[in-house]
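Left out: one protein chain. Kept in place: all the others.
Coming up: chain A.
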Amino acid sequence: MSEAGYNYRIVRGFAFSALFWLIIGLVVGLWIAFEMFNPALNLTPWLSFGRLRVVHTNGLGLGFGLAGIFATSYYILQRLTRVPLPFPRLAQAHLYLFNAAIALAAVSLFAGMNTTKEYAELEWPLDIGVVIFWVMFAVNVFGTLIKRREKQMYISLWYIIAMTVTIAILYIVNNLEIPVTLFKSYSIYSGANDANVEWWYGHNIVGFIFTVPILAMFYYFLPKATGLPIYSHRLSIISFWALIFAYLWTGAHHLMLTPLPEWIQTVAIAFSIFLIAPSWGSVVNGYYTLQGNWEQMRTNYLVKFFIAGITFYGLQTLQGPLQGLRTLNAFFHYTDWVVGHVHMGTMGWVTMIISASFYYMIPRITDTELYSIKLANSHFWLILVGQLTWTITMWIAGIQQGAMWKATNPDGSLMYNFLDTVTSLYPYYRLRFAAGVIYFIGILVFAWNLIMTVRQQPQQSEA
(Lines give C-alpha, C1' and ligand atoms only; values in the text may rest on other atoms or scores of the structure.)
Protein backbone atom coordinates (compact mmCIF):
# COMPACT_ATOMS: atom_id res chain seq x y z
CA MET A 1 0.00 0.00 0.00
CA SER A 2 1.02 3.56 -0.62
CA GLU A 3 0.24 4.69 2.86
CA ALA A 4 3.70 4.93 4.39
CA GLY A 5 3.54 1.66 6.29
CA TYR A 6 0.69 2.42 8.66
CA ASN A 7 0.16 -0.44 11.07
CA TYR A 8 -3.34 -1.71 10.36
CA ARG A 9 -2.78 -5.18 11.75
CA ILE A 10 -3.24 -3.82 15.25
CA VAL A 11 -6.41 -1.97 14.24
CA ARG A 12 -7.86 -5.15 12.84
CA GLY A 13 -6.82 -7.18 15.89
CA PHE A 14 -8.57 -4.82 18.29
CA ALA A 15 -11.63 -4.45 16.05
CA PHE A 16 -12.26 -8.18 16.00
CA SER A 17 -11.48 -8.46 19.72
CA ALA A 18 -14.19 -5.83 20.24
CA LEU A 19 -16.67 -7.88 18.20
CA PHE A 20 -15.81 -11.01 20.14
CA TRP A 21 -16.32 -9.40 23.56
CA LEU A 22 -19.45 -7.65 22.30
CA ILE A 23 -21.07 -10.97 21.47
CA ILE A 24 -19.96 -12.61 24.73
CA GLY A 25 -21.15 -9.62 26.76
CA LEU A 26 -24.53 -9.61 25.05
CA VAL A 27 -25.07 -13.34 25.56
CA VAL A 28 -24.43 -12.82 29.27
CA GLY A 29 -26.76 -9.80 29.14
CA LEU A 30 -29.55 -11.89 27.64
CA TRP A 31 -28.98 -14.56 30.25
CA ILE A 32 -29.34 -12.15 33.18
CA ALA A 33 -32.30 -10.42 31.51
CA PHE A 34 -34.02 -13.81 31.51
CA GLU A 35 -33.08 -14.44 35.15
CA MET A 36 -34.90 -11.25 36.09
CA PHE A 37 -38.26 -12.91 35.44
CA ASN A 38 -37.25 -16.54 35.67
CA PRO A 39 -34.79 -17.23 38.50
CA ALA A 40 -34.53 -20.90 37.47
CA LEU A 41 -31.64 -19.86 35.23
CA ASN A 42 -29.50 -19.28 38.35
CA LEU A 43 -28.33 -22.84 37.79
CA THR A 44 -25.00 -22.78 39.61
CA PRO A 45 -23.11 -20.25 41.75
CA TRP A 46 -21.21 -19.25 38.59
CA LEU A 47 -24.43 -18.47 36.78
CA SER A 48 -26.12 -16.59 39.60
CA PHE A 49 -27.26 -13.07 38.83
CA GLY A 50 -24.96 -11.39 41.34
CA ARG A 51 -21.87 -12.77 39.64
CA LEU A 52 -23.09 -12.63 36.05
CA ARG A 53 -24.16 -9.01 36.13
CA VAL A 54 -20.56 -7.89 36.59
CA VAL A 55 -19.38 -10.21 33.82
CA HIS A 56 -21.91 -8.42 31.58
CA THR A 57 -20.86 -4.89 32.55
CA ASN A 58 -17.13 -5.59 32.49
CA GLY A 59 -17.30 -7.69 29.33
CA LEU A 60 -19.02 -4.89 27.44
CA GLY A 61 -17.47 -1.87 29.11
CA LEU A 62 -13.89 -3.08 29.27
CA GLY A 63 -13.96 -5.82 26.64
CA PHE A 64 -16.05 -4.35 23.84
CA GLY A 65 -15.76 -0.66 24.72
CA LEU A 66 -12.03 -0.49 25.29
CA ALA A 67 -11.16 -2.76 22.35
CA GLY A 68 -13.28 -0.58 20.08
CA ILE A 69 -11.55 2.50 21.42
CA PHE A 70 -8.08 1.01 20.98
CA ALA A 71 -8.87 -0.09 17.41
CA THR A 72 -10.17 3.32 16.34
CA SER A 73 -7.54 5.24 18.33
CA TYR A 74 -4.65 3.38 16.68
CA TYR A 75 -6.25 4.12 13.30
CA ILE A 76 -7.08 7.77 13.96
CA LEU A 77 -3.67 8.45 15.54
CA GLN A 78 -1.75 7.22 12.51
CA ARG A 79 -4.02 8.95 10.00
CA LEU A 80 -4.11 12.32 11.76
CA THR A 81 -0.39 12.48 12.49
CA ARG A 82 0.64 10.90 9.17
CA VAL A 83 3.21 8.66 10.88
CA PRO A 84 3.10 4.90 11.46
CA LEU A 85 2.95 3.64 15.02
CA PRO A 86 6.42 4.16 16.52
CA PHE A 87 6.29 0.94 18.58
CA PRO A 88 4.34 -1.68 16.59
CA ARG A 89 5.57 -4.62 18.68
CA LEU A 90 4.50 -2.89 21.85
CA ALA A 91 1.07 -2.41 20.31
CA GLN A 92 0.94 -6.10 19.43
CA ALA A 93 1.87 -7.00 23.02
CA HIS A 94 -0.85 -4.58 24.15
CA LEU A 95 -3.38 -6.56 22.09
CA TYR A 96 -2.36 -9.91 23.61
CA LEU A 97 -2.18 -8.60 27.17
CA PHE A 98 -5.54 -6.87 26.77
CA ASN A 99 -7.32 -10.01 25.65
CA ALA A 100 -5.63 -12.13 28.30
CA ALA A 101 -6.65 -9.62 30.97
CA ILE A 102 -10.28 -9.51 29.82
CA ALA A 103 -10.47 -13.31 29.65
CA LEU A 104 -9.02 -13.59 33.16
CA ALA A 105 -11.36 -10.83 34.30
CA ALA A 106 -14.36 -12.80 33.07
CA VAL A 107 -13.19 -16.01 34.73
CA SER A 108 -12.35 -14.30 38.03
CA LEU A 109 -15.70 -12.52 38.15
CA PHE A 110 -17.51 -15.79 37.43
CA ALA A 111 -15.59 -17.21 40.38
CA GLY A 112 -16.72 -14.40 42.68
CA MET A 113 -13.43 -12.48 42.92
CA ASN A 114 -15.07 -9.13 42.97
CA THR A 115 -14.37 -5.87 44.82
CA THR A 116 -18.02 -4.72 44.31
CA LYS A 117 -16.99 -1.20 43.25
CA GLU A 118 -19.01 -0.73 40.07
CA TYR A 119 -17.01 -0.94 36.85
CA ALA A 120 -13.92 -1.47 39.02
CA GLU A 121 -14.81 -4.96 40.22
CA LEU A 122 -11.55 -6.60 39.18
CA GLU A 123 -9.28 -7.79 41.96
CA TRP A 124 -5.88 -6.21 42.45
CA PRO A 125 -3.64 -8.45 40.25
CA LEU A 126 -5.88 -7.70 37.27
CA ASP A 127 -5.89 -4.00 38.15
CA ILE A 128 -2.14 -4.11 37.73
CA GLY A 129 -2.62 -5.81 34.35
CA VAL A 130 -5.02 -3.06 33.28
CA VAL A 131 -2.58 -0.35 34.33
CA ILE A 132 0.22 -2.05 32.39
CA PHE A 133 -1.74 -2.30 29.16
CA TRP A 134 -2.92 1.26 29.58
CA VAL A 135 0.70 2.44 29.85
CA MET A 136 1.59 0.40 26.74
CA PHE A 137 -1.21 2.19 24.90
CA ALA A 138 -0.16 5.60 26.23
CA VAL A 139 3.44 5.10 25.03
CA ASN A 140 2.21 4.66 21.47
CA VAL A 141 -0.26 7.54 21.78
CA PHE A 142 2.38 10.02 22.87
CA GLY A 143 5.08 8.48 20.68
CA THR A 144 2.91 9.00 17.62
CA LEU A 145 1.94 12.51 18.65
CA ILE A 146 5.53 13.58 19.30
CA LYS A 147 6.75 12.21 15.97
CA ARG A 148 3.76 13.54 14.01
CA ARG A 149 4.15 15.13 10.57
CA GLU A 150 0.97 17.20 10.83
CA LYS A 151 1.63 20.33 12.88
CA GLN A 152 -1.85 20.90 14.31
CA MET A 153 -3.58 18.20 16.28
CA TYR A 154 -7.17 17.73 15.10
CA ILE A 155 -10.10 17.63 17.60
CA SER A 156 -10.15 13.82 17.81
CA LEU A 157 -6.59 13.79 19.09
CA TRP A 158 -7.50 16.14 21.96
CA TYR A 159 -10.15 13.71 23.07
CA ILE A 160 -7.75 10.77 22.83
CA ILE A 161 -5.18 12.65 24.94
CA ALA A 162 -7.78 13.59 27.56
CA MET A 163 -8.95 9.99 27.77
CA THR A 164 -5.42 8.59 28.07
CA VAL A 165 -4.53 10.90 30.95
CA THR A 166 -7.85 10.82 32.82
CA ILE A 167 -8.52 7.08 32.74
CA ALA A 168 -5.07 6.49 34.23
CA ILE A 169 -5.80 8.82 37.16
CA LEU A 170 -9.34 7.51 37.72
CA TYR A 171 -8.39 3.88 37.58
CA ILE A 172 -5.43 4.10 39.91
CA VAL A 173 -7.07 6.31 42.54
CA ASN A 174 -10.29 4.27 42.76
CA ASN A 175 -8.54 0.91 42.83
CA LEU A 176 -6.14 1.61 45.69
CA GLU A 177 -6.63 -1.42 47.90
CA ILE A 178 -4.79 -3.54 50.44
CA PRO A 179 -4.42 -7.20 49.41
CA VAL A 180 -5.42 -9.96 51.83
CA THR A 181 -4.56 -12.77 49.41
CA LEU A 182 -3.94 -12.95 45.69
CA PHE A 183 -7.69 -12.99 45.13
CA LYS A 184 -8.99 -10.66 47.82
CA SER A 185 -8.39 -7.08 48.85
CA TYR A 186 -10.00 -4.24 50.78
CA SER A 187 -10.44 -0.68 49.58
CA ILE A 188 -8.21 1.83 51.37
CA TYR A 189 -11.20 4.20 51.73
CA SER A 190 -14.07 3.59 54.11
CA GLY A 191 -17.82 4.22 53.95
CA ALA A 192 -18.83 7.61 52.60
CA ASN A 193 -15.34 8.31 51.24
CA ASP A 194 -15.25 4.99 49.44
CA ALA A 195 -18.65 5.80 47.94
CA ASN A 196 -17.50 9.27 46.90
CA VAL A 197 -14.28 8.01 45.29
CA GLU A 198 -16.15 5.18 43.59
CA TRP A 199 -18.81 7.38 41.99
CA TRP A 200 -16.27 10.00 41.00
CA TYR A 201 -14.67 7.07 39.18
CA GLY A 202 -17.90 5.41 38.06
CA HIS A 203 -19.33 8.55 36.54
CA ASN A 204 -16.10 9.59 34.86
CA ILE A 205 -15.24 6.18 33.53
CA VAL A 206 -18.53 6.52 31.66
CA GLY A 207 -17.45 10.02 30.67
CA PHE A 208 -13.97 9.15 29.51
CA ILE A 209 -14.75 5.73 27.94
CA PHE A 210 -18.33 6.08 26.73
CA THR A 211 -18.18 9.78 25.84
CA VAL A 212 -14.74 11.25 25.23
CA PRO A 213 -13.22 8.62 22.87
CA ILE A 214 -16.59 8.11 21.18
CA LEU A 215 -16.59 11.84 20.45
CA ALA A 216 -13.07 11.38 19.05
CA MET A 217 -14.53 8.82 16.63
CA PHE A 218 -17.50 11.04 15.84
CA TYR A 219 -15.36 14.10 15.05
CA TYR A 220 -13.04 12.03 12.86
CA PHE A 221 -15.30 9.59 11.05
CA LEU A 222 -18.32 11.85 10.44
CA PRO A 223 -16.38 14.30 8.21
CA LYS A 224 -14.52 11.36 6.63
CA ALA A 225 -17.70 9.47 5.85
CA THR A 226 -19.59 12.49 4.53
CA GLY A 227 -16.80 14.53 2.94
CA LEU A 228 -18.05 17.52 4.94
CA PRO A 229 -15.85 19.55 7.32
CA ILE A 230 -16.89 19.93 10.96
CA TYR A 231 -19.25 22.89 11.25
CA SER A 232 -17.37 24.90 13.88
CA HIS A 233 -13.82 24.47 15.10
CA ARG A 234 -14.33 27.13 17.76
CA LEU A 235 -17.39 25.37 19.16
CA SER A 236 -15.41 22.14 19.36
CA ILE A 237 -12.67 23.88 21.36
CA ILE A 238 -15.14 25.35 23.85
CA SER A 239 -17.05 22.06 24.12
CA PHE A 240 -13.90 20.08 24.73
CA TRP A 241 -12.48 22.13 27.60
CA ALA A 242 -15.85 22.75 29.22
CA LEU A 243 -16.68 19.04 29.03
CA ILE A 244 -13.48 17.75 30.57
CA PHE A 245 -13.53 20.46 33.25
CA ALA A 246 -17.12 19.96 34.36
CA TYR A 247 -17.31 16.17 34.20
CA LEU A 248 -15.17 15.55 37.27
CA TRP A 249 -17.43 17.48 39.67
CA THR A 250 -20.54 15.44 39.03
CA GLY A 251 -19.96 11.92 40.41
CA ALA A 252 -21.97 12.52 43.57
CA HIS A 253 -25.22 12.80 41.62
CA HIS A 254 -25.08 8.99 41.88
CA LEU A 255 -25.23 9.39 45.67
CA MET A 256 -28.22 11.70 46.09
CA LEU A 257 -29.87 11.51 49.53
CA THR A 258 -27.25 9.10 50.87
CA PRO A 259 -25.17 9.95 53.95
CA LEU A 260 -22.57 11.66 51.73
CA PRO A 261 -22.21 15.34 52.82
CA GLU A 262 -24.94 17.40 51.22
CA TRP A 263 -22.62 20.05 49.77
CA ILE A 264 -20.87 17.45 47.59
CA GLN A 265 -24.26 16.34 46.27
CA THR A 266 -25.33 19.92 45.57
CA VAL A 267 -22.10 20.80 43.75
CA ALA A 268 -22.61 17.66 41.65
CA ILE A 269 -26.16 18.73 40.70
CA ALA A 270 -24.98 22.19 39.63
CA PHE A 271 -22.17 20.87 37.43
CA SER A 272 -24.43 18.18 35.98
CA ILE A 273 -26.81 20.85 34.71
CA PHE A 274 -23.86 22.83 33.35
CA LEU A 275 -22.68 19.71 31.46
CA ILE A 276 -25.68 19.97 29.14
CA ALA A 277 -23.94 22.89 27.41
CA PRO A 278 -20.69 21.24 26.27
CA SER A 279 -22.50 17.97 25.52
CA TRP A 280 -24.91 19.76 23.24
CA GLY A 281 -22.01 21.71 21.78
CA SER A 282 -20.94 18.47 20.12
CA VAL A 283 -24.51 17.52 19.21
CA VAL A 284 -25.08 20.88 17.50
CA ASN A 285 -21.69 20.66 15.80
CA GLY A 286 -22.65 17.27 14.42
CA TYR A 287 -26.08 18.36 13.17
CA TYR A 288 -24.77 21.57 11.56
CA THR A 289 -22.01 19.65 9.81
CA LEU A 290 -24.75 18.05 7.73
CA GLN A 291 -26.37 21.42 7.00
CA GLY A 292 -27.56 21.44 3.40
CA ASN A 293 -26.54 17.82 2.93
CA TRP A 294 -29.25 16.01 4.83
CA GLU A 295 -30.00 13.85 1.78
CA GLN A 296 -26.98 11.82 2.95
CA MET A 297 -29.25 10.33 5.62
CA ARG A 298 -30.84 8.50 2.71
CA THR A 299 -27.90 8.00 0.37
CA ASN A 300 -25.05 7.28 2.80
CA TYR A 301 -25.69 4.37 5.15
CA LEU A 302 -22.99 5.53 7.58
CA VAL A 303 -24.66 8.89 8.23
CA LYS A 304 -27.70 7.21 9.76
CA PHE A 305 -25.50 5.62 12.43
CA PHE A 306 -23.70 8.88 13.21
CA ILE A 307 -26.81 11.03 13.38
CA ALA A 308 -28.91 8.53 15.33
CA GLY A 309 -25.89 8.01 17.61
CA ILE A 310 -25.32 11.70 18.33
CA THR A 311 -29.06 12.13 18.87
CA PHE A 312 -29.02 9.47 21.57
CA TYR A 313 -25.98 11.20 23.04
CA GLY A 314 -27.98 14.43 23.12
CA LEU A 315 -30.97 12.76 24.78
CA GLN A 316 -28.68 10.95 27.19
CA THR A 317 -26.98 14.17 28.28
CA LEU A 318 -30.34 15.84 28.91
CA GLN A 319 -31.81 12.89 30.76
CA GLY A 320 -28.72 12.40 32.94
CA PRO A 321 -28.62 15.89 34.51
CA LEU A 322 -32.41 15.86 35.01
CA GLN A 323 -32.20 12.54 36.87
CA GLY A 324 -29.60 14.17 39.10
CA LEU A 325 -32.06 16.77 40.43
CA ARG A 326 -32.98 15.86 44.02
CA THR A 327 -36.74 15.57 43.58
CA LEU A 328 -36.54 13.54 40.39
CA ASN A 329 -33.70 11.47 41.79
CA ALA A 330 -35.75 10.63 44.89
CA PHE A 331 -38.30 9.10 42.55
CA PHE A 332 -36.12 7.45 39.89
CA HIS A 333 -33.03 6.32 41.74
CA TYR A 334 -32.67 2.57 42.32
CA THR A 335 -35.40 1.82 39.74
CA ASP A 336 -35.13 0.41 36.21
CA TRP A 337 -35.40 3.95 34.84
CA VAL A 338 -31.66 4.34 35.42
CA VAL A 339 -31.00 0.97 33.77
CA GLY A 340 -32.89 2.29 30.73
CA HIS A 341 -30.86 5.49 30.82
CA VAL A 342 -27.52 3.67 30.79
CA HIS A 343 -28.57 1.42 27.95
CA MET A 344 -29.67 4.28 25.70
CA GLY A 345 -26.08 5.51 25.98
CA THR A 346 -24.41 2.15 25.44
CA MET A 347 -26.81 0.51 22.95
CA GLY A 348 -27.65 3.76 21.19
CA TRP A 349 -24.78 6.21 21.19
CA VAL A 350 -21.69 4.05 21.86
CA THR A 351 -22.56 1.06 19.71
CA MET A 352 -23.94 3.14 16.83
CA ILE A 353 -20.75 5.21 16.60
CA ILE A 354 -18.39 2.26 17.00
CA SER A 355 -20.40 0.34 14.36
CA ALA A 356 -20.16 3.16 11.83
CA SER A 357 -16.47 3.71 12.61
CA PHE A 358 -15.75 0.02 11.99
CA TYR A 359 -17.78 0.06 8.76
CA TYR A 360 -15.71 2.99 7.54
CA MET A 361 -12.37 1.68 8.78
CA ILE A 362 -12.36 -2.08 8.14
CA PRO A 363 -12.80 -1.98 4.33
CA ARG A 364 -10.08 0.67 4.09
CA ILE A 365 -7.51 -1.22 6.14
CA THR A 366 -8.19 -4.44 4.26
CA ASP A 367 -8.24 -2.78 0.85
CA THR A 368 -11.69 -3.87 -0.06
CA GLU A 369 -15.34 -2.80 -0.08
CA LEU A 370 -17.87 -3.47 2.64
CA TYR A 371 -19.39 -6.91 2.05
CA SER A 372 -22.98 -5.69 2.10
CA ILE A 373 -24.52 -2.25 2.58
CA LYS A 374 -27.90 -3.95 2.71
CA LEU A 375 -26.81 -5.95 5.75
CA ALA A 376 -25.41 -2.77 7.33
CA ASN A 377 -28.84 -1.19 6.93
CA SER A 378 -30.53 -4.22 8.50
CA HIS A 379 -28.04 -4.02 11.34
CA PHE A 380 -28.93 -0.34 11.83
CA TRP A 381 -32.67 -0.89 12.01
CA LEU A 382 -32.42 -3.99 14.21
CA ILE A 383 -30.26 -2.30 16.82
CA LEU A 384 -32.34 0.88 16.65
CA VAL A 385 -35.63 -0.91 17.20
CA GLY A 386 -34.07 -3.27 19.76
CA GLN A 387 -32.56 -0.40 21.73
CA LEU A 388 -35.64 1.82 21.68
CA THR A 389 -37.93 -1.00 22.76
CA TRP A 390 -35.43 -1.95 25.44
CA THR A 391 -34.94 1.51 26.92
CA ILE A 392 -38.54 2.74 26.68
CA THR A 393 -39.73 -0.47 28.38
CA MET A 394 -37.31 0.12 31.23
CA TRP A 395 -38.32 3.76 31.62
CA ILE A 396 -41.95 2.75 31.98
CA ALA A 397 -40.98 -0.03 34.39
CA GLY A 398 -38.96 2.50 36.39
CA ILE A 399 -41.81 4.99 36.61
CA GLN A 400 -44.16 2.23 37.70
CA GLN A 401 -41.85 0.88 40.37
CA GLY A 402 -40.96 4.35 41.66
CA ALA A 403 -44.66 5.18 41.95
CA MET A 404 -45.44 1.88 43.69
CA TRP A 405 -42.67 2.41 46.23
CA LYS A 406 -44.14 5.79 47.11
CA ALA A 407 -47.85 4.89 47.00
CA THR A 408 -49.65 5.18 50.34
CA ASN A 409 -53.16 4.40 51.53
CA PRO A 410 -55.41 7.17 52.89
CA ASP A 411 -54.28 6.25 56.41
CA GLY A 412 -50.66 6.90 55.44
CA SER A 413 -49.55 3.26 55.33
CA LEU A 414 -47.71 1.79 52.33
CA MET A 415 -49.96 0.52 49.58
CA TYR A 416 -47.63 -2.17 48.19
CA ASN A 417 -45.20 -4.57 49.79
CA PHE A 418 -41.82 -4.80 48.10
CA LEU A 419 -42.49 -8.08 46.34
CA ASP A 420 -45.57 -6.63 44.60
CA THR A 421 -43.40 -3.89 43.15
CA VAL A 422 -41.03 -6.52 41.72
CA THR A 423 -43.52 -9.02 40.33
CA SER A 424 -45.53 -6.26 38.63
CA LEU A 425 -42.43 -5.64 36.48
CA TYR A 426 -42.17 -9.14 35.01
CA PRO A 427 -44.16 -8.28 31.85
CA TYR A 428 -41.67 -5.47 31.21
CA TYR A 429 -38.76 -7.81 31.85
CA ARG A 430 -40.13 -10.24 29.26
CA LEU A 431 -40.46 -7.44 26.72
CA ARG A 432 -36.96 -6.22 27.58
CA PHE A 433 -35.60 -9.70 26.92
CA ALA A 434 -37.36 -9.79 23.52
CA ALA A 435 -35.93 -6.36 22.68
CA GLY A 436 -32.50 -7.63 23.67
CA VAL A 437 -32.87 -10.54 21.27
CA ILE A 438 -33.71 -8.16 18.39
CA TYR A 439 -30.70 -6.05 19.28
CA PHE A 440 -28.49 -9.13 19.51
CA ILE A 441 -29.58 -10.29 16.04
CA GLY A 442 -28.57 -6.85 14.75
CA ILE A 443 -25.15 -7.27 16.32
CA LEU A 444 -24.76 -10.74 14.76
CA VAL A 445 -25.51 -9.18 11.36
CA PHE A 446 -22.85 -6.55 12.10
CA ALA A 447 -20.26 -9.19 13.01
CA TRP A 448 -21.15 -11.32 9.99
CA ASN A 449 -20.85 -8.33 7.66
CA LEU A 450 -17.38 -7.46 8.94
CA ILE A 451 -16.15 -11.06 8.88
CA MET A 452 -17.31 -11.43 5.27
CA THR A 453 -15.67 -8.10 4.41
CA VAL A 454 -12.22 -9.18 5.53
CA ARG A 455 -12.60 -12.58 3.89
CA GLN A 456 -13.01 -11.00 0.46
CA GLN A 457 -10.09 -10.67 -1.97
CA PRO A 458 -8.38 -7.28 -1.65
CA GLN A 459 -9.07 -4.91 -4.52
CA GLN A 460 -6.12 -3.18 -6.12
CA SER A 461 -8.17 -0.19 -7.26
CA GLU A 462 -8.94 1.09 -3.76
CA ALA A 463 -6.37 3.60 -2.54
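Going forward, contacts are C-beta pairs under 8 Å (C-beta built on N, C-alpha and C of every residue); 3 or more make two chains touch, one makes a residue touch a chain; residues count from 1.
As a working rule, contacts and distances are computed from a predicted model.
One subunit of the complex is not drawn; among "NADH-ubiquinone oxidoreductase chain 49kDa", "Cytochrome c oxidase, cbb3-type, subunit II", "Cobalt/nickel transport system permease protein" or "ABC transporter ATP-binding protein", its UniProt record names it "Cytochrome c oxidase, cbb3-type, subunit II". When the whole complex is considered, the residue among A:V27, A:I169 or A:M452 that touches the unshown chain is A:I169.
Of A:V27, A:I128 or A:V180, it is A:V180 that touches the chain left out of the display. When the whole complex is considered, the residue among A:V54, A:I69 or A:A308 that touches the unshown chain is A:V54. Where chain A meets the missing chain, the touching residues are 35-39, 42, 45, 48-51, 53-54, 112-118, 142, 145-146, 148, 151-153, 157-158, 161-162, 164-166, 169, 173, 178, 180-181, 184, 186-198, 200, 237, 241, 244-252, 254-255, 257-261, 264, 267-268, 271, 330, 334-336, 338-339, 405-408, 412-414, 418-419, 422-423, 426.
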